[in-house]
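Our next item is subunit A:
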Amino acid sequence: MSEQSLVSDGPVLGKTDPVLRAEGLEKRFGGLVATDDASIEVERGTITGLIGPNGAGKSTLFNLVSGFYEPDAGSVSVNGVNVTGQKPHEIADQGMIRTFQTPRKPEGMTVREALLVGPHNQTGESIIPLFTSPSTVEQEERRSLEQAQQMLERFEIGDLATQPATDLSGGQMKLVELARGMMAEPDLLLLDEPVAGVNPVLADKLAGFIEELNEEGITFLIIEHDMNFIMRLADPIIVLNQGSVLVEGPPEAVRSDERVIDAYLGGPSE
Partner candidate 1 sequence: MTDPILTVDSVDSGYGEVQVLDDLSLTLGEGEIACLVGPNGAGKSTVLKTVFGMLEPWTGSVRLGDREIGGMAPEDIVRIGVGYVPQTENVFGSLTIDENLRMGGVARDGGLDEVVAELYDRFPILDDKRTANAKTLSGGQRQVLAFARALVMEPDVLLIDEPSAGLAPNTAKEVFDDVETVNELGTSILMVEQNAREGLGISDRGFVLDQGTVKFEGEADSLLDDPEVSRLYLGGESRR
Partner candidate 2 sequence: SGGAPEDGGGGDGGDGESTDASTDSGSETYTIGMVDSLSGSLSAFGQRNQRGKEIALDDINSVGVSGGELAISQQDDQSTSQGGVSAAQTLVNQEEVPLLIGTVGSGVSTAIHESVVQNTDVVQISQNSTSPNLTNFPDLLRMPPAGKAQAEAISSLLNEDGNESAALAWINNDYGQSVGEAFIEAYDGEIVYNEPHDQGQSSYSSTISSMSDTDADAWVFITYQPEFATMSQEAFDLGVTDQAAWYGGDSVKGPKVLESAPEGSLDGMKAVVPSVPQDAENYQAFVSEFEERFGEEPTSWSAYAYDAVVVSALAIEAADEFTGSALMEVVRDVTRPEGEEATTYEEAHEILANGGSPSDVDYTGVSGPIDLDENGDPVGLLQVFEVVDHAYEPAGFIEG
């Protein structure tokens, strides 16, 4: 019972230094309410988990905060800046990057090219510096390339660097998607089921990698159904159910909460 009390009914708000704050988000699709007065805060420096049954509205929440959907009500701020209604790239500019649940696979690019798109605000993305300061572009490019290669090695797909990004297995695509997000080095990284379909041994290693990055200062908000993975990494964990936050709390407490077991975990595993 003592653990139970650690769990807050609904979201914990008023955190000291939230990177992301979403308040009263609502999104309807026709008659269906996908998120309903959902509020969350992600405290800087944490790895926050977001779990909940299929169709609870987790991905929709990501789409709302990252600017892909326009909320019917509510507001979003990133690093204290109100970004409600802004375009996805403007929100990304504030320091928040997301990955997609269904991996995006750029055609006609190699795996490492796909990663090189990740870094934010590259000098070479404007035309004029290409002619006025090519050496800066070159240096940046070398650095990113090196970083990309290291990242791929860690993800155990180093040998795929020059492979077409479309010719990958399902799990490999997820890994590339994850790596690209990390290349951006944002303040806050939103991961939508990063290890669904990833081999458990590798998933463990990735967890370690995420912890490292977290120590280096990146804040994470992770959706994941792999309990082993999310319980190990995340604190706090937010549970979403039917479009709004059911409870929030530390992993073990959430795991043993009756309501969470009912709605999400199901009976004890055989």
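Keep in mind that, in the parts below, a contact is a pair of C-beta atoms (placed from the backbone, for glycine too) under 8 Å apart; a residue touches a chain by one contact, two chains touch by 3 or more; residues count from 1.
The candidate set was assembled so that all candidates are chains of the complex that A comes from, given by their letters.
As the structure is a computational prediction, the values presented were derived from the model and not from experiment.
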Given the candidates 1 or 2, which is the one that touches subunit A in this complex? 1
The answer for subunit A against candidate 1 in the complex is residues 29, 32, 51-56, 58-59, 101-102, 156-157, 160, 167-173, 175, 193, 196-204, 225-229, 263-267, 269-270
